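Missing here: one protein chain of the complex. Every other protein chain is in place.
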Amino acid sequence: MARIHKTVTGDGFLAKQPTNKTLLDIHRRMVRIRHFEERAGKLMEDGKIPGALHLYVGQEAVAAGVMVHLTAEDQITSTHRGHGHLIAKGGDFDRMYAELFGRSTGYCKGKGGSMHISNMDLGMLGANGIVGGGPPIAMGAAFANKFRKSKHVAVAFFGDGASNEGSFHEAANMASLYKLPAIFVCENNGYGEYTAQANHQAVVDVADRAAGYGMPGVIVDGMDAVAVYEAAGEAIARARKGQGPTLLECKTYRFYDHVGVRGMGLNYRTDDEVKKWMKRDPIKLFEARLAEQKVLSKKQAEAVHAEVLAEIEAAVAFAEQSPMPDVASLLDDVYSTAG
Amino acid sequence: MARIHKTVTGDGFLAKQPTNKTLLDIHRRMVRIRHFEERAGKLMEDGKIPGALHLYVGQEAVAAGVMVHLTAEDQITSTHRGHGHLIAKGGDFDRMYAELFGRSTGYCKGKGGSMHISNMDLGMLGANGIVGGGPPIAMGAAFANKFRKSKHVAVAFFGDGASNEGSFHEAANMASLYKLPAIFVCENNGYGEYTAQANHQAVVDVADRAAGYGMPGVIVDGMDAVAVYEAAGEAIARARKGQGPTLLECKTYRFYDHVGVRGMGLNYRTDDEVKKWMKRDPIKLFEARLAEQKVLSKKQAEAVHAEVLAEIEAAVAFAEQSPMPDVASLLDDVYSTAG
Amino acid sequence: MSAVASETKTRQLPYVVAITEGVREVLKEQANAFVAGEDVAGAGSVYGYYRGLLDEFGADRIYDTPISEKGIIGLGVGAAAAGLRPVLDIMFMDFIGECMDEIANQMAKMRFMFGGSATLPITVLTMAGAGANLAAQHSQSLEAWLAHLPGLKVVMPATPYDAKGLIIAAARDDNPVFVVLNKMSLAMMGDVPEGPYEVPIGKANVVRTGKNYTIVTLGRMLGQALDAAKQLAELGIDAEVIDARSVQPFDTEAVIKSVEKTHRAMVVHEAVRFGGFGAEIAAQIQEHAFDYLDAPVARVGAPFSPVPFSPALEKVYVPNAERIVVVAREQLGI
Partner (left out) sequence: MSAVASETKTRQLPYVVAITEGVREVLKEQANAFVAGEDVAGAGSVYGYYRGLLDEFGADRIYDTPISEKGIIGLGVGAAAAGLRPVLDIMFMDFIGECMDEIANQMAKMRFMFGGSATLPITVLTMAGAGANLAAQHSQSLEAWLAHLPGLKVVMPATPYDAKGLIIAAARDDNPVFVVLNKMSLAMMGDVPEGPYEVPIGKANVVRTGKNYTIVTLGRMLGQALDAAKQLAELGIDAEVIDARSVQPFDTEAVIKSVEKTHRAMVVHEAVRFGGFGAEIAAQIQEHAFDYLDAPVARVGAPFSPVPFSPALEKVYVPNAERIVVVAREQLGI
């Protein structure tokens, strides 16, 4: 089975260069994620967001590089670290912050919070508090796409840690068996919580598992949005053509702690390691490339940031002013009363 | 990772030829399994054995070729198709038939029956009614061996169908991570119940899954007891040396139906296919080889069969004369009252 | 006895064929319905209740899966979230342990967690019950696990009529519904109308009316309770026998109405008595009909052990008419 490595080597390494419009689209999605998360982290530290918050900062290139290929009718499943996926899939800041705040105007009416943030209309079938919860569900959505003879695909995002759950194994096997239009995107950030990859699996590349399911395994630099874009594009095209699933491993890193910003303050990652990865900040790398290619100047990039930041302030205000859910709504939505 | 194919090509293909004593030992284990199972099938058809019976006939070379390397202090976990494993591990016919008959003299005092037949003293940690139930338990036993710094190994037997259960995935990953003295023996008989392998997984070789756990995957002709003997020997030696687990796939076939002798009478296997495999009856193949090598003449082989058959008649009589468990014993053994 | 009047012909059919008919109606009626499970297509299930459906509906509507229970439930959850109406098969109820996360944390909770935006019209068929000498891992009745999970519905058809009607109702319902079948009922004969009909989910069935004793049963225990009722009649006890049919939603009203009339009640199920759903029923009866009760609510269920293999032990393990009578006599002091 094909096993493709992609690393950024400079310009012109791509078979199909994305259009400038696409590049700008990817950029904006990344910036939207970054600022949303930075602000969410602060809000949590200020005690405004209750519960657990798993920030996506550092991994933006993956969500943006994959999602730019998808429409709202393509489905994704996400993880406990789900804000980035929803934003890249078109999530609205107002309803997202409102959800994190537990307000009735949130995507889940305040019932889900960060770990269950979702929007069915956008094809975002949920963040998931269960590690490994997503892949079987994405496989099922891909099944529905094939059943309906549509060209839509379903993408499961999951971590290196999640690749050790039985649920991933069963989903990957079934997706390949039925040649479903599914893509398994492993965001390998080197850790499951505080446990380094070397202490949770005896392989370096999660993509090595693909062969066991009879699907291609592809490894890509997850800090390089264009590399992700291209690899995801190939996998998605294969899926749309009815050629079955791909396991796409994106090597990436989370810049903050497992949970919240500073987490529990454990020393499980060396400062050197964190610094090394931060030097490869996916947004900075991408902006440098865009500037070099004269797609987006430094100044234009700043304008994007400013726009996003303004939008965020408005969204936070919206969330803060939104009402808490009415206590009487507690038992709503346990069952559908339609059918 | 190493991926070794072994097929029988004639004499002299082996690196280390087993001693005559070992060859005879393997032979006897196979013959014991065969006749035990044939008789059990008849007893079931005669209505003397209640419940479900999954016969091991056709796969004898696997159990015998692996088990001849083990002592009672090495552990194995088995499957719903477990009689052959227990016999090869030293199981006593009396107590086995008694268990199949549901008698108090059975290995499980009649509480387990065919699907849970087991003997802790022989290191046989149970047949298992749950497909995929064994591998995590074998992994745990291997963990205990390593914890104790003993040289004992634990072997998980499981089917091609079981290789799609999440439990196999989690057990394999953990065994490799901890470099446990475990061997994962997949008896690929081409079917999970009535579903052909091609309809349950998109790979031909289950051994292809080994690389994803960072362990060697070995494929062996499961109808050739000597090939199994050698491949298992290598894997077990690796494990005893602390070099971690191996996935050993034995290509084999069951001669009877999934359950019982004729099962539900479904036509999911062609007559041609069944005939083709029956021509490679592991006992006949092995006896031909032993005769050729002048290790065991046809006549001597017949004597072994006769001996085993006599032992079986005595065991069936023992079982039939054994009492049913006393109703008062129902609530015994739910808990240990020692600790 | 039935909630739905039917103009169509009624035949005597075994429970196993009633299941097939139910699933057939679902596949005919709903273009988005499909069946997925282990050995459901080619083999028609190990108990044969999907037999013929592959030929009739084709491989696009009925799928053999790998032995991957998490995958099966996940497939259903994802497909339902994407708009299909899956009919899933978990061969033996004992195997729900393999996929309790997908059942409890995904299927049951998704709609609520997502603020009502997801709708999961999933039907799961699964085979419970002891008595076939299949030992501890192929004989359990685990409805208590499922009934404790907000978001799920759980029905337990006791008759061929109910098997077909509840499967159709489950598949028309927009929520995940477990249909807990019983392997010892497969050969049971009963009236089954042709064509589609629904047995409403959440409505108990008063199968025998009686004056001074109420027996509430789950699933197959209905038959045992009816036998017991005959024996009790000879002792002057005129028992009303109520088949709960559904444990979630549970028809509290029907049970309470009966107990208010009879003043004495028993609950019977196959599951282990301790911590079983019978405890919920007993607790509800005493909550709602305390002043009507002349004796404590009795519970009959399996003893506190795994299901034994040996026929000698299994025979005393599974609740039956004899045990019901013994317990009733103790309870009533007769």
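Each chain carries a letter (A, B and C) given by its place in the written order, and its residues are counted from 1.
To be clear about the criterion, a residue touches a chain if its C-beta (ideal position, glycine included) is under 8 Å from a C-beta of that chain, and two chains touch if they have at least 3 such contacts.
None of these values were measured; they are calculated from a predicted model.
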Open item on the list: Under the definition given at the start, what are the shown partners of the omitted chain?
Closed with: A, B, C
Open item on the list: For a quick check of understanding: of B:His35, B:His54, B:Arg81 or B:His116, which residue touches the chain that isn't displayed?
Closed with: B:His116
Task: Sole residue of B:Ala142, B:Val259, B:Leu285 or B:Ala315 that reaches the chain not shown, by the stated touch rule - done: B:Ala142
Task: Chain not shown: contacting residue from A:Lys111, A:Arg209 or A:Arg254 - done: A:Lys111
- [ ] Out of C:Glu21, C:Asp101, C:Asp173 or C:Glu314, point to the residue that touches the absent chain in the complete complex.
- [x] C:Asp101
TODO: With the missing chain put back, which residues of chain B would touch it? List them for me.
DONE: 75, 77, 106-112, 116, 118-121, 125-126, 128-130, 133, 135-145, 147-148, 154, 166-167, 170-171, 173-174, 177-178, 332-336, 338-339
Open item on the list: Take the complete complex as the reference. Which residues in chain C touch the chain that isn't displayed?
Closed with: 94-98, 100-105, 108-109, 112-113, 135-137, 142, 144-145, 147-151, 248, 271-272, 274-280, 282-283, 286-288, 290, 293, 295-299, 304-306, 308-309
Open item on the list: Contact with the hidden chain only, please: which chain A residues?
Closed with: 50-52, 102-103, 108, 110-113, 115-116, 128-133, 161-162, 164-167, 192-195, 199-201, 264, 266, 268, 324-325, 327, 329-331, 334
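Methods note: only the chains that are shown with their structure count from here on.
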Task: Most remote chain, CA-based centroid, reference being chain A - done: B
Task: Averaged-CA centre spacing for the pair chain C and chain B, given as whole angstrom - done: 37
- [ ] State, to the nearest whole Å, the distance from the C-alpha centre of chain A to the C-alpha centre of chain C.
- [x] 41
Task: Residues of chain B engaged with two or more neighbouring chains - done: 164-167, 199-201
- [ ] Please set out, as single numbers or ranges, the residues of chain C touching at least two other chains.
- [x] 65-66, 68-71
